[in-house]
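One structure is given here, and the rest of the page talks about it.
Yeah, one chain of the complex is gone here, protein chain that is, but the others are all in their spots.
Then we have subunit A:
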Amino acid sequence: MPDGGSCWGPEPGADAAVRAAWDALARVNDPEIPVLTVVDLGMIRRVGRDADGRLRVTITPTYSGCPATGVITFEIRRALDEAGLTDAVLDSAVFPPWTTDWISQSGLEKLRAYGIAPPPRGAGKRALTAPDEVPACPRCGSGDTRVISVFGSTACKALHRCNACLEPFDSFKCI
């Protein structure tokens, strides 16, 4: 669990309902980046039991203005319901704020394979002081790339061009 923030699966010894919830969550994709699930993104902060035994799933929003957040919440609810977890409580926590450092290792690989340069590890923290890190081209691997716009096709992406293969590409914006 990095920074006490997010996690990517049940803890050892978790009960059957908690495991079922994780399985259901792992089937919910980001509508904007369908290769990633909400678990890959690190949006799931906790799946656990309240003191009274109720199952509670806590999610964290990614970018403040992301228009997909409503759809994602709806899809998570539906996935839990379809898994028979209709009494599970779904809530949201803003703090600690989500960071790109919470994207899972397999999520980073999926992004690269999809053509989106993944955020370097630790870049979320560094973005506060040194925002300029040049991503390698996800297509040809060249490090010779330039920024076209720090605001890309969605709230989470910036737009780049590779100087080697000349292809434009998106990168995941570090926060």
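Some points to look at:
By our rule, a contact is a pair of C-beta atoms (placed from the backbone, for glycine too) under 8 Å apart; a residue touches a chain by one contact, two chains touch by 3 or more; residues count from 1.
The definition used in the following text is that contacts and distances are computed from a predicted model.
Per UniProt, the protein behind the absent chain is "Phenylacetate-CoA oxygenase subunit PaaC"; the candidates were "Nucleotidyltransferase family protein", "Na+/H+ antiporter subunit D", "Sarcosine oxidase subunit delta" or "Phenylacetate-CoA oxygenase subunit PaaC". Looking at A:Val89, A:Ala113, A:Val150 or A:Leu166, the residue that reaches the missing chain in the full complex is A:Val150. Among the residues A:Cys66, A:Leu90 or A:Cys140, only A:Cys66 touches the chain that is left out of the figure. Contacts to the hidden chain, counted on subunit A, fall at residues 63-67, 94-99, 124, 127-128, 131, 148-153, 155, 159, 173, 175.
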